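A single protein chain has been omitted; all remaining protein chains appear in their positions.
The letters A, B and C name the chains in turn, as written, and every chain counts its residues from 1.
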Amino acid sequence: MLDEKETTRIEAFSDGVFAIAITLLVLGIKVPGHESVVAKGLAHALILLWPSYLAFFVSFITILVIWIQHHWVFVHVRKVDHLLLYWNGLLLLVVTFIPFPTQLLAEHLSHADSKLAANLFTGNFLVVSLAFLGLWRHVYKKGMLLNTMIRGADDAASITRYYHVAPMLYLVSFGLSFISEFAGVSSCILLAFLFSIPGYPAKQSSE
Amino acid sequence: MLDEKETTRIEAFSDGVFAIAITLLVLGIKVPGHESVVAKGLAHALILLWPSYLAFFVSFITILVIWIQHHWVFVHVRKVDHLLLYWNGLLLLVVTFIPFPTQLLAEHLSHADSKLAANLFTGNFLVVSLAFLGLWRHVYKKGMLLNTMIRGADDAASITRYYHVAPMLYLVSFGLSFISEFAGVSSCILLAFLFSIPGYPAKQSSE
Amino acid sequence: MLDEKETTRIEAFSDGVFAIAITLLVLGIKVPGHESVVAKGLAHALILLWPSYLAFFVSFITILVIWIQHHWVFVHVRKVDHLLLYWNGLLLLVVTFIPFPTQLLAEHLSHADSKLAANLFTGNFLVVSLAFLGLWRHVYKKGMLLNTMIRGADDAASITRYYHVAPMLYLVSFGLSFISEFAGVSSCILLAFLFSIPGYPAKQSSE
Partner (left out) sequence: MLDEKETTRIEAFSDGVFAIAITLLVLGIKVPGHESVVAKGLAHALILLWPSYLAFFVSFITILVIWIQHHWVFVHVRKVDHLLLYWNGLLLLVVTFIPFPTQLLAEHLSHADSKLAANLFTGNFLVVSLAFLGLWRHVYKKGMLLNTMIRGADDAASITRYYHVAPMLYLVSFGLSFISEFAGVSSCILLAFLFSIPGYPAKQSSE
């Protein structure tokens, strides 16, 4: 009963952090003041904000997918040890940081230093995927998973492979952002959709 | 037991997002600085903020009504599939966006481009109502509802009709905002009150 | 079981809103920029911020007391009807508004229009206490309370009296703020402490 209560609260706290991080993103879209649009009109000013909408959209779907994966992992966690709180804390640290590179991209994507902004934007997601892998490996190696969910060494190994693929793909996005900032950022949309396809983990739980 | 736990967390996450989106709205009301009110006084400056209060009020009651409807739908959902997470994610995406057109309306309603601001404000609510309809249709078509709640094809069909009416009415608000920004925005107040009247859905659950 | 689930979610949503409103208050304390403190130093700039600290403190303890009272009332609520969602929504509307008059007071308390800022600050709390009374009256009159908690007409009547006193006392604070802005604001500290003394409601539940 103690374990159950602990899991509930680590999930509640994490859900809170994910929910706030995802909702704060909109504050990064700066509303144009009415004095600043006198010359060219509001429509023109709103069109110029396209990097803000793109950054908002990519960060939103990425945080959503991380939350869904986090959700999926914790459904199968039966107990919480002290170190799991810190692996989870590391993941939350890099997730709560997301609004900063998001706003940076929104501000600089249509200006001189767009490549650096895209590097940091995709780089942050790369670090998030590494933190997620660390969390999963800890849960898996310590045998914290419910036996009913993982029905064999093969299944568990395939899920572990699945979570190893994510950092590799985000590394590609990060690399792409050095060649083309648009390619780097756009590839993160593809990755969010890719990880939203029910893969090994989801299949295990629904089979 | 697994399903129950999943529903709890999708609701907790959504509640968090709704709660934050509704509370962030107040940040859109810009406090006049003490230097800026020296000439005409604070009272005058506060009266000039009326578009901010109006935008805050309309967005608040609209998010509240969406939350209540979301709450009602999830009371009757007995299981969560992968796609539901994404329908719900789409709804949250357009709900978390609401503070942006709200602040846009607050800034521009008493200025030159008030009509465009009202178009986007009402247009966002239209998209929210469409996302909600999509969520409901997914839940309904996949047979995810508790049998005790929906007692027949007639009942379910009438709820579905109810959720089809919302986008049509918000389309009217959107259209109105092209003729008169005040008519468009005001009609959203009417719609929030209309959808707060216990209609088919609420009647089904309490009968 | 349905009712229990509904109560859980209305409490979770309200807790979220209270938690966010109380935490957003700190954003109203504007950090002095390093350029602006070159002349007189940071210490001087921080001392000049005293109205911000005062406004933060008063609003924090007031929201905390409202949350505790809200918490207490909902412990005893056994079912949720549609209208309760709206009484609760009205309370949340005026609670989420609190950061605005709080920041207004922080900005104007040591300037020309301090009285108006104090009127709105105390006036907002008055409206909150009225919304709370409305919520309680609805819950009480509809017989939504657990019988084990309210053991007789006398008990229930004394709690109702208790919640009638709050708006009267906040009306006094509001009135005081017209005579002296400091008296008005300070009296809200006293009221927060007064309502934190376990009175009739808390006594009923622990006896």
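Assume a residue touches a chain if its C-beta (ideal position, glycine included) is under 8 Å from a C-beta of that chain, and two chains touch if they have at least 3 such contacts.
Computed from a predicted model, the values in this text were never measured in an experiment.
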In the full complex, subunit A touches the hidden chain through residues 2, 5-6, 9-10, 12-13, 16-17, 19-21, 24, 27-28, 81-82, 85-86, 89, 92-93, 96-97, 99-100, 103-104, 107-108, 111-113, 116-117, 120
Subunit C residues touching the omitted chain (full complex): 11-12, 15-16, 18-20, 22-27, 29, 31-34, 37-38, 41-43, 46, 56-57, 60-61, 64, 67-68, 71, 74-75, 196, 198, 202, 205-206
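Note that only the chains that are shown with their structure count from here on.
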Roughly how big is the turn, in degrees to the nearest 5, that lines up subunit B with subunit C by CA atoms? 90
CA centroids of subunit A and subunit C: separation to the nearest Å works out as 36
I need the residues of subunit A touching at least two other chains; which ones are they? 16, 20
